[in-house]
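Missing here: one protein chain of the complex. Every other protein chain is in place.
All chains are identified by letter, namely A, B, C and D, in their written order; residue positions are counted from 1 within each chain.
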Amino acid sequence: MRHQYELSQLVQSYGGKEVLHIDHLVLERGRIYGLFGPNGAGKTTLFNLLAFLETPSSGSIIFDGCTVPRSKPGLRLEKFRRQVVMVDQHPIMFSTSVFKNIEFGLKIRGVGRPGRTEIIRRVLELVDLSSYASARADQLSGGETQRLALARALALSPRVLLCDEPTANVDVENQAVIRGLLSRINRDQGCTILFTSHDRLQAAGLADETFVLEKGRLVSTSHENIFSCSAAPEQGVCLLQEKTRFFLPRGCLQPLGRSRIHLNPEKYTLERGPEPTPAPGVLHGRISLLLEEGERIRVAVNTGTMVTVFLSREEYQRHRLLIGDPVTLRFGGDGVEWL
Amino acid sequence: MRHQYELSQLVQSYGGKEVLHIDHLVLERGRIYGLFGPNGAGKTTLFNLLAFLETPSSGSIIFDGCTVPRSKPGLRLEKFRRQVVMVDQHPIMFSTSVFKNIEFGLKIRGVGRPGRTEIIRRVLELVDLSSYASARADQLSGGETQRLALARALALSPRVLLCDEPTANVDVENQAVIRGLLSRINRDQGCTILFTSHDRLQAAGLADETFVLEKGRLVSTSHENIFSCSAAPEQGVCLLQEKTRFFLPRGCLQPLGRSRIHLNPEKYTLERGPEPTPAPGVLHGRISLLLEEGERIRVAVNTGTMVTVFLSREEYQRHRLLIGDPVTLRFGGDGVEWL
Amino acid sequence: LANEKVIKMSTTTSTQASGLLDVLLPALEKDTGIQVKVIAKGTGAAIRDGRDGNVDVIFVHAKNREQAFVAEGYGTKRYAVMHNDFVILGPQADGARIKGMKEAVPALKQIADSHSLFISRGDDSGTHTKEQALWKATGLQMETVTSTVTKKGKSREISFTHPAGLGQWYLSVGQGMGKTLTIADEKQAYTLADRGTYLKYKYGREIPIDLEILSEGDPKLANPYGVIPINPKRHPHVNYQVAKEFAQWLVSARGQAVIGGYRLLGKQLFYPDAVQ
Amino acid sequence: MNFFTASFSSAIQLVFSLDPELLTVVKVSLRVSCLSTLLASVLGIPLGFFIAHGHLPAKRLIITLLNSLLALPTVVIGLFVYGFISRRGLFGSLDLLYTQNAIIIGQVILITPLVTALIVAAISRIDERYAKTARTLGATSLQTAVVIFREARFGICAAVISAFGRVISEIGISMMLGGNIKGFTRTMTTAMALEYDKGSFTLAIALGLVLMTISLAMNVLFNLVQGRGRL
Partner (left out) sequence: MNFFTASFSSAIQLVFSLDPELLTVVKVSLRVSCLSTLLASVLGIPLGFFIAHGHLPAKRLIITLLNSLLALPTVVIGLFVYGFISRRGLFGSLDLLYTQNAIIIGQVILITPLVTALIVAAISRIDERYAKTARTLGATSLQTAVVIFREARFGICAAVISAFGRVISEIGISMMLGGNIKGFTRTMTTAMALEYDKGSFTLAIALGLVLMTISLAMNVLFNLVQGRGRL
């Protein structure tokens, strides 16, 4: 049994509004998962459920082979919670010292004083906050708070670690440190890790697998290249982010008014050089970013708005693209989707 | 008189600890400034002073030609505050509706009801939160909150806008929107903008000028390539981020124990291809990222740790570097600094 | 504390506030070894305590109600212990011109006729009972306020009688003697008071009240006190033997001597009733 | 024991008889309690705000003193005020003693420390960032205070309600400074005390029940005014 979580028909609603609806999802033990999605997609909501901090409106969660009972008043979920620690998006610190904030979870788990001191020393060092041990935890700066929250979670050596935007507000140096930390505890302790992020670039190397939530549902789009899109005066043309004119490919009708368009970064063709005449599905611009992401290369093309596409290493080597090179992107009807 | 702010000998201490110390700094009207620096460097502290929300321990601020009086109880700083709005790192929402949160500042400024409604409608649209107008503001998701906070500030058309990490927690699509918004209000309304960020890439195109704070002081380092650094067993070698061996250049002695090293990304030479023997000041690796930043190209080299350097467009065109290309970086004694 | 010789006594505030108990009880303890726990409250509440069996003995001044109390079997016997007297007080200016009048009833009538301010205790206390009786005797037109109380399923009427003019010249304050005196003094009004409290307020304080005795000595103004041990047949737990011993000591020559000898500010307050 | 049931039926009877005397007593009680709660709030809320938010050097000491004042007994307040407003006192000429205003003065002294202390507690807990946000949005000190009040509204309501509960159930001051004068300064509690002294417990409890009903009604009203939202 290698399933850490198995979710079925998991729904969470607030005031009648469904903000999360997952039909089925299995998360395996000892892996690192990245969770992406726009604001309000339900990422934090999902984490709250996975950390047993809220009760879903309906649906079931199987954790480590045990069905999590639906919370009733007085029901004790500590058994589950002790194995899963969530690091909040905006972590909150108890109004005591940094040391005591970390000590809290350890005390609860009955770790003896010398053990506690040793663990606290170690985790503070990991996040480079050793000199803050006796500082007031609720007066730290934004990034310090974020790091302390991670240290507080790490001290408990959880089986599952849920990090809600672990590197937001954290400085570049420590972002690398945190990513290193996460992969290390995953490797050394077999800890299952889920994290959310809006920073694809930073997160790219970390996750073994990624999911995208959109309006509360798991979607297969990669969540790149989503643009607000309004109709231009001409027929069959729309304005991406009110700036870039885009001829819609044949067979692709724009919904009325403003809407959102998704240009699939894997379903396109790329040619070097500009194409002089505007044609359906065609965008041109200059290359602005090139980035290695695993076995593929991310290419950001400045067409007025920034459009991202992916190339395989071979394609890239064939094209030998440089920053500033003019290119033409051609999206077919299957590469364009309305959201 | 084009000076928006003139700061002299500005010091802020908390409990005897000096967290900010700026000898002299002039910020000009109508420009966009980026403020960078590691966690705890004092960025938020500086913003609090610039927004007249805290009183400096010592030093003076001249705003728009007027010296800001040192706050005494009962002193009215509203005159100044009405021109400067700060968007917090972790913005706090009043526990009313989204609409009323934005309305607050407008009401205070005596904007009439129809005017208010119109402005609120407009700014909500700007940050794509129109459908949330009647939602409870303190129950929004992380990124929604961030965007609402910006909208709340924009509604007031301030002369100066201070954004503390405006795009942290915001999704990719809206990050672009926010950057667009900031440059637009800067252009259209001549609003002076200061923002902090840890995301150099995102911020690159936005700022007219950038500053770096480090331990409360303005520094000239670009804050790139700062690594924790511990001594390796061999003489004259250190380990960058406990991973990459680095032979220190001649004349460059490592302080005892752990410390932090800065490799200046502008003081180096780059050569194509690997150099087989380890030599002082030399790192090699493969290119992992190429990014256009104004007139120069950012190059990230994966040497085990990620090292960033900058190339001018000409140099870049000369080298014709591709992702994955092996390169050698050579830092002289003046390119290496201990922090 | 299992002292057999401890009893609880409910009494009116006047016995305690006048200071009598402060000399009486030590003498009692010296003679008989009896310790008395004193609970001072309004006459009505004190009688109520006796009815409920919360105390062993009561020491009050409301003769009719005391007799009823014994008749209903709550107490064994009323021992007539002592009396003091009431006096009619008023401001020095004496707008109703009653100074020196020997008889209380005409004096009150004169107060009513001149519509001089009169403060009534209005609390159904012994003093109030006496006042109502005097007013009735004046032959003035009286008003009666009746309120109905449901008790044990039966309705019971409680009535108050007062001369016409309530709220104009006749104020009913519903408070203890001391507070009533303070109010009367403050408003420079007439009132009926027991002599003990008056003396205390006139001579026993840093700031004496201004009121003066304008009429005294009428036998109708006598104020008898009685002591009643609670009937053990009703309340088997009461310490009847000691309570009886206490009552008997009070009416003994020794007890009576202590009472007769008590001086407040050089003036005698209480007159023994059981002296042979 | 059975006087509970008896009291209950008396209370109902009292209320339904709409006894004019009862009505007067209720009216006096409500008027006095509402006014003194109002005055104490007007004094105590800003004061509490100032103590909690002003940068006072001796904040802790002030709070300790304030808390000690919560133990001020009604007798002391009664005598104190009496000293001032009695015929021989400083303000004797105003003829305040034994009026409803005298009760109000005493009760204001009684509950202002309570309101203040509870406001300090309610406001201290409000995150400083609310004030900061209001200020950066351009609020004056007063407008900032309004924001903080809105965030602390539940605590503030609790303070005001406690104060109201304290005064409407208060006896000592009403008795000493009001004088329990029938038709003028007789309140529900002094009427109750009087009934008790007379030994008519049933009526005393019946009045108490009426008082509780009124208090409940006031609270329901307050709750409606306070409106919906997070507690």
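In this text, contacts are C-beta pairs under 8 Å (C-beta built on N, C-alpha and C of every residue); 3 or more make two chains touch, one makes a residue touch a chain.
Since the model is a prediction, treat every value here as computed from it, not as a measurement.
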Displayed chains contacting the withheld chain: A, C, D
With the missing chain put back, one of C:G33, C:G167, C:G204 or C:G217 would touch it. Which one? C:G204
So which of C:Q16, C:S114, C:Q248 or C:Q268 would be touching the chain we can't see? C:Q16
Interface residues of chain C toward the undisplayed chain are 8, 13, 16-17, 19, 37-41, 52-54, 176, 178, 197, 200-201, 204-207, 235, 237
Logged for chain A, residues touching the omitted partner chain are 48, 51, 53, 73-74, 76, 78, 81-82, 84-86, 88, 90-92, 94-96, 104-105, 108-109, 152-153, 156
Contact set of chain D toward the excluded chain (per top definition): 1, 3-4, 52, 59-60, 63-65, 67-76, 79-80, 83-84, 88-90, 114, 117-118, 120-122, 124-127, 152, 154-155, 157-159, 161-162, 164-166, 168-172, 188-189, 192-193, 196, 201, 204-205, 208-209, 211-212, 215-216, 218-220, 222-223, 230-231
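One rule holds for everything that comes next: only the chains that are shown with their structure count from here on.
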Winner on C-beta contact pairs when B-D is weighed against C-D: C-D
When the C-alpha atoms of chain C and chain D are each averaged to a single point, how far apart are the two points in Å? 35
Approximate Å spacing (C-alpha centroids) for the pair chain B, chain C: 87
Residues of chain C that touch two or more other chains: which are they? none
Touching two or more other chains - residues of chain D: none
